[in-house]
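A single protein chain has been omitted from the complex, and every remaining protein chain is retained in its original position.
Chain naming follows the written order as A and B, and within any one chain the residues start at number 1.
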Amino acid sequence: MKLFSSVNDVTDINALVAEALKLKQNPYANQDLGKNKTLGLVFLNPSLRTRMSTQKAALNLGMNVMVLNMDKEGWALELQDGAIMNGSSVEHIREAAAVLGQYVDIIGVRSFPGLKNRAEDYNEEVFNKFVKYCGVPVVSLESATRHPLQSLADLVTIEELKTKPRPKVVLTWAPHIKLLPQAVPNSFAEWMCKADVDFTIAHPKGYELNTDFTQGATITHNQDEALAGADFIYVKNWSAYEPYGKVLPGNEDWMLTNKKLGITDNAKVMHCLPVRRNLELSDEILDGPNSLVVHEAGNRVWAAQAVLKTMLESL
Amino acid sequence: MKLFSSVNDVTDINALVAEALKLKQNPYANQDLGKNKTLGLVFLNPSLRTRMSTQKAALNLGMNVMVLNMDKEGWALELQDGAIMNGSSVEHIREAAAVLGQYVDIIGVRSFPGLKNRAEDYNEEVFNKFVKYCGVPVVSLESATRHPLQSLADLVTIEELKTKPRPKVVLTWAPHIKLLPQAVPNSFAEWMCKADVDFTIAHPKGYELNTDFTQGATITHNQDEALAGADFIYVKNWSAYEPYGKVLPGNEDWMLTNKKLGITDNAKVMHCLPVRRNLELSDEILDGPNSLVVHEAGNRVWAAQAVLKTMLESL
Partner (left out) sequence: MKLFSSVNDVTDINALVAEALKLKQNPYANQDLGKNKTLGLVFLNPSLRTRMSTQKAALNLGMNVMVLNMDKEGWALELQDGAIMNGSSVEHIREAAAVLGQYVDIIGVRSFPGLKNRAEDYNEEVFNKFVKYCGVPVVSLESATRHPLQSLADLVTIEELKTKPRPKVVLTWAPHIKLLPQAVPNSFAEWMCKADVDFTIAHPKGYELNTDFTQGATITHNQDEALAGADFIYVKNWSAYEPYGKVLPGNEDWMLTNKKLGITDNAKVMHCLPVRRNLELSDEILDGPNSLVVHEAGNRVWAAQAVLKTMLESL
């Protein structure tokens, strides 16, 4: 594997999930593979879980890790081809990516969307230019439209904890006060659509995701209907795809509570974190027995380690 | 040891000091202990000595280290239980701490006081919530009211360099222009009160420390009287405990000079650093033969290594 940016980069998602769960049982068995190999983690945006879990995964594999907070420690990047660079950007992504590719064996890149220009975001201009110019394998640490390490960890969590062969999984929109990307729901949807689960998406009218990510999913605007009989509920806010990057008024009653949980089949509750308590998810759920959010975050290590191991094997 | 937040977490301070001095002689002897173990250092505030010395201590023990500048690289933390998170904080400390505990074996946390609400600071709300929710052993990298790695290094330094069995140690207040916490003097006092030293605290009226930390110490407002016959002088500014977080006018003449040093028994001069030259301590002392400040900072490594080694042994 030379690129991990979406579910489409994975030949066999079941095998990758199985690998992650195997690594969880035996984290340090592959340190010869990573010896004298270096992972570069490049952040254009903040990160806690991805930053720490991906480092840990690389260390488990015996790799070295170098972290670059590009926005704070490096130089302001120019993205436009042909630009006359007489403004505030100091270095073109062509050089920055190519140079980083000289120093590391695998690069992880985080680059959030601007949420202003849909075409630019959905073309993944920053991430794709990084991939194009760096010349080494690249792992997405969340790009404008996807967060595949998160989705893999989510699927690992579902596989690890499911109590029936084909669980019902519901992605349900949640309220928020900020403008959030569609990356996590897009990515979760495209992974669930390929996984052996019964997958439903519930959201208020106007929050339809790009249909490229939701082929095969049941989609409803009725949250109660979606929750009925659910085994896993994935709670997440996102801004509208059309009109792009908008927050629609209302819908505060979409916050998941214990009462709504009562409709489900004692569903486990997931969230990618960070979560705004009592806005997206109530305290009672987050502190209750059905919450998987910390366990799920823990599985980020094994997801990243499975991806890095696969990449190391193909270097 | 599962927690290192104050002298009260240490069963035998003499044994811990002896361990630190032993590690100083043989820093790399315990690398099997730290193999595949990870230390996470979480900074909510700036740090130079603690950041570097604790990393070095962990590396000496064969550990991996991951550093997180929470304030700059992660997300703004919510501390209040029950908060409806519709403001500027992005992640609750409950999740942040619990998630970090998934990725590391030991966590170090630095969290300064706000110096506005005494009860909140002295309840150690941030530090204690981190301990409560992270689920792994925690080392204080300086909390609102204590800096135990500093105090252990200070005691190591005194034990290493004392020339009589029970030296006279004086903590003396120094002038400053900023509002500083009481963490270092509190901590130094509680360690000295348990150590085999003759301990005196000198400060202007109004700078009385919380008496929980000073049981057994001689306390005076007469600096000259305190300095007479001293073997070690610990210079430090702090703001008032009552009224909380205030700086009282005057007292500029409390800065230690060579003239005042003449009253002592050729005392060695200590300071936790950073120090404001010619405000807290004169150039002549810092650049003179009696200053221990750099040596003392060097001992931070062995203090941290003794604590981490003890924690690794109890994992």
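The rule is simple: a residue touches a chain if its C-beta (ideal position, glycine included) is under 8 Å from a C-beta of that chain, and two chains touch if they have at least 3 such contacts.
All figures in this text were calculated on a predicted structure; none of them were measured in a lab.
Colleague: Which one, A:T11, A:N36 or A:S314, makes contact with the chain that was left out?
Modeller: Answering carefully, the residue with contact to the hidden chain is A:N36.
Colleague: Would you mind spotting which of B:D253, B:D283 or B:E313 touches the chain that isn't drawn?
Modeller: B:D283
Colleague: Given that one chain is not shown, which residue among B:K22, B:K56 or B:K162 touches it?
Modeller: B:K56
Colleague: Identify the residue among A:L3, A:A29 or A:M85 that touches the chain left out of the display.
Modeller: For the chain that is not drawn, the touching residue is A:M85.
Colleague: If the missing chain were put back, which residues of chain A would it touch?
Modeller: Within chain A, the residues that touch the unshown chain are 36, 38, 40, 64, 66, 68, 70, 72-75, 78, 81-86, 90-92, 94-96, 98-100, 102-104.
Colleague: Can you list, in ascending order, the chain B residues touching the missing chain?
Modeller: Against the missing chain, chain B presents residues 27-28, 43, 46-49, 51-53, 55-56, 59-60, 69, 72, 177, 273-279, 283, 286-287, 293-294, 297-298, 301.
In this text, only the chains that are shown with their structure count from here on.
Colleague: Please work out the Cα centroid separation of chain A and chain B, and write it as a whole number of Å.
Modeller: Using C-alpha averages as centres, the distance is 39 Å.
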